[in-house]
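Have a look at this one before I ask anything.
For this view, one protein chain was removed and the others were kept in their places.
Right, subunit A next:
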Amino acid sequence: MMNVRTMATNGLIAAVYIAVTALIQPFGFTNIQFRVSELLNHLVVFRPTYAIGIVLGVFFANLFFSPIGAYDLVFGVGQSVLALLITIVSMRYVKNVWARMAVNTLSFTVTMGLIALELKLALGFPFWLTWLTTSIGEFVVMALGAPIMYAVGRRLARELFNSSHQNR
């Protein structure tokens, strides 16, 4: 059985993702969108199990707020799972927090191809152009989110664990 503390923490991470999605309105259009809550994706670099909470957050946020509905449930969740898996595997080799965040940013940016595929299937948008525009939005949020989440991670480590966050 999964650790009770892990389950509670991931449940709350998902809730934070949804609350941030709901309260900080995304700016942008289907093609170029900046969803601020996407910067929570960086949580995974502190501990791989946080990926579960992120994916659940994406699932509910898409269920509640996405205009494209069920489509985003499959492709949006799929993109997050894929990108997070790439990051988690790379974390075996990459130990530095900043480097991990860079890898994470890249994997989320590149996997936006899945979202472009979704928009091509659902709306007939041109694939390559959509990939470019969607990944710009994702890259901007993730790259700017890295220092923010670094600050958050450091404060969390100090306030909650009194030790290095990722070592616990």
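We adopt the following convention: contacts are C-beta pairs under 8 Å (C-beta built on N, C-alpha and C of every residue); 3 or more make two chains touch, one makes a residue touch a chain; residues count from 1.
Here is the rule we use: contacts and distances are computed from a predicted model.
Enquirer: The chain dropped from view, which UniProt name applies: "Electron transfer flavoprotein small subunit", "Energy-coupling factor transporter transmembrane protein EcfT", "Carbon-monoxide dehydrogenase medium subunit" or "Heme exporter protein B"?
Expert: "Energy-coupling factor transporter transmembrane protein EcfT"
Enquirer: Among A:L56, A:M91 or A:M142, which residue is in touch with the absent chain?
Expert: Touches the omitted chain: A:L56.
Enquirer: Quickly run down the residues of subunit A that touch the omitted chain.
Expert: Against the missing chain, subunit A presents residues 1-2, 4-5, 7-16, 18-20, 22-24, 29-30, 36, 52-53, 56-57, 59-60, 63-64, 67-71, 121-126, 144, 147-149, 151-152, 155-156, 159-160.
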